[in-house]
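With one protein chain removed, the remaining protein chains of the complex are shown where they sit.
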Amino acid sequence: MSLGLYVARRLLALVPTLFFVSVLIFLLQQLLPGDPALALAGEEHDPAAVAAIRAKYHLDRPIVVQYRIWLGNVVRGNFGESLRSRIPVSDLLASKLPVTIELAICSMLVALLLGLPAGIISATRKGTPLDFTANLIALSGLSVPHFWLGIMLILLFAVRLGWLPASGYATPWEDPLRNLTTLLLPSLVLGTGVAGVMMRHTRSAMMQTLDADYVRTARAKSVPERLVVLKHALRNALIPVITLGAIEFGRLLSGAVLTEQIFNIPGFGKLLVDGVFNRDYAVVQAVVLVSAALYVLLNLLADVLYFVANPRMRGSA
Amino acid sequence: MTSARQAQVLRRLVGRPPTVAAGAVVLIFIAIALGAAHLAPFDPTATDFAAIRKPPSAVHFFGTDEVGRDVLSRLIWGARASLMAGVIPVTLAVSLSIPLGLVSGYAGGWIDSWMMRLNDAMLAIPFLIVAIALAAFLGPSLRNAMIAIGIASLPTFVRLARGTVLALKAEDYVEAARALGCSRPRIAGRHILPNMLPPLIVQSSIAVAAAIIAEASLAFLGLGQQPPAPSWGSMLNAAQRYLSQAPWMALYPGLTIFAIVMALNVLGDGLRDALDPRYY
Partner (left out) sequence: MSWTRGLLALMAAMVIAADPASAQSVLRIGLNDDPDALDPTISRAYTGRLVFAALCDKLFDVTPDLKIVPQLATSYEWGPNQRSVVLKLRPGVKFHDGEPFNAEAVRFNIERHLNTPGSFRKSEIGEIKSVDVINDLTVRLNLSEPLVPLLAALTDRAGMMISPKAAKELGDRFGTKPVCAGPYKFVERVAQGKIVGERFADYWDKGNIHIDRVEFLPITDSTARLASLRSGDLHMIERVSPSDLAQIRADAKLKVVGVAELGYQMIPLNVNNGPKGKVLGADPRLRQAIDLAIDRETIVKTIFANEYIPGNQFVSPASPYYNAKFPVRKRDVAKARQLLQAAGASNLAFTLIVPPERDRQEAALVLQAMLAEAGITMTIQSQENVTMLQAGRRGDFEAYFTFWSGRPDPDGNIYTFNVCNGGQNDSHYCNPALDALLIKARQTADPAERKKLYDQTTEILMRDLPRLILWHRRVFTGFSVKAQGFTPHPDGIIRLKGLKLS
């Protein structure tokens, strides 16, 4: 099967999934207690005004029609506007998503820098106390609650030591240094969790490849051990690790929610939390929809990477 | 599972010290949650306005919070909410996933296909985001948090259950049973169902850990167990405001969550190693 065909088939499979996602998200709104028109009207007691609001937001039409209108808008990039600030939700998304993506990239870097070497060392020293310790540290990174770690780091570095700012994110164009210092702690917090997963997967992938025939052959040919590890084993072990990375990247969006709240970073996750507390349902729907779409696309990317890297898969009909 | 196999699993479980230690920790937490009434030195909701934000001492081992309540007692009682929020949603998710997985795996065809599409749709939305959105729409309370977490955990289990069913369907002994004329329900009940359990159990341990963190996250945001009832997550919420003045308010709840989640993850590891037939 060619790459193009594979991608096309997978993309086609995405459509019903995303359709279901949109239905689920739209139905979320129906869980709301009370009359949304009244909530939108605020202090307005005048029934005529409430009726006008109901008509404006199509709340008087049947659900299926409302869904169709909503979906039509969404496909055209119109997610409505924030109830609270009247700013179009698409503007909010456009300004906040890059922030979270930057945070996710930095966290991923942290995860790779910590997890990959740890996994390699662990695999090559399998069974030793070093392996055991590394595994324990990896598990700790997985288990520690992100938001607590963030709070503790703020206490140490921002409040007690004053080394790093507690808030005040700046985009890389405005103030590159500030951008880095404000993202440092959050990236550490998010990265340690993924580092744990990375380390464990690297370890098991490396263990498998280190046992493989071609490695044994290289060793028999007196190739230096370091070269064996780095050149042969690692290259093949990287395949599952990279695909995992793409999936974990998607999951970083979830972790970012609380981390951004704590470090006051104006990203996607904070947008969700603020939307929830301001009862800004348009914002919540948009965030959930975009998160799902991103996650699905990243999974596709992971599958494509795996497909490309793994020649065996391509042969099957 | 044959008794020889059962013995093998048990030996593998008990033989590894980390697994045993983790299991012990989990049991201790369960015991603490059950025996909270006898273990907690103070009433977790008893305020004491003369002892606001006092650091750890002989009287208050972990210090007091912003209205003078004993942190240790609140941690002990909070274990109930947290463990319930961990176990109940996962139990529900596992129970629902078994029939759903069986139906999907057995029916095949377009039923399976569309069920999996729907499942993938739910899987596509990141776990915590589902939980937050649902809890927000349902309204903040421990019960709604558990519902939200249960719904968010379901898709992973359904996918796992279905995958197991498909793999088991192709096993030799199942084929043999079909050849012998066993009816499908009988095969499902006698051969498939018991063998579905091991991977689900392994996943449960990890899922309970994730659920506990999810409940703490929701409570931290104000969407879970509402004050003044004790919950580790809402304790962290309060602690944030007094971070510089009373860091012990944040330290101990976080360490507690860390301990139980770590234990559950290690236990999950051990269970997987013990139950997985590939590992010898």
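So that you can tell them apart, the chains are marked A and B in the order they are listed, and the count of residues begins at 1 in each.
What we mean here is this: contacts are C-beta pairs under 8 Å (C-beta built on N, C-alpha and C of every residue); 3 or more make two chains touch, one makes a residue touch a chain.
As the structure is a computational prediction, the values presented were derived from the model and not from experiment.
The chain we do not see here touches A, B in the full complex. Considering A:Arg84, A:Arg125, A:Arg216 or A:Lys231, the position touching the chain not shown turns out to be A:Arg84 (whole complex). Screening B:Gln6, B:Ser57, B:Ser95 or B:Gln245 against the full complex identifies B:Gln245 as the residue touching the chain left out.
When the whole complex is considered, the residue among A:Ala8, A:Leu136, A:Val159 or A:Ala212 that touches the unshown chain is A:Val159. Seen from chain A, the chain kept out of the figure touches residues 34, 38-45, 49, 52-53, 81-82, 84-87, 91-92, 94-96, 98, 154, 158-159, 162, 165-169, 171-174, 262-264, 266, 270-271, 274, 277-279. Remark: the residues of chain B touching the chain excluded from display are 45, 47, 49, 52, 66-67, 139-140, 222, 226-228, 238, 240-245.
Keep this in mind: only the chains that are shown with their structure count from here on.
Interface residues of chain A, counted against chain B in their complex, comprise 16-21, 23-25, 28-29, 31-33, 139-140, 142-145, 147-149, 151-152, 154-155, 159-160, 250-251, 253-255, 257-258, 261-262, 272-273, 276-277, 284, 287-288, 291-293, 295-296, 299.
Only residues 114, 117-118, 120-122, 124-130, 132-134, 136-139, 209, 213, 216-217, 220-223, 236, 239-240, 243-244, 247, 250-251, 253-254, 257-258, 261-262, 264-266, 269 of chain B touch chain A when the two sit together in their complex.
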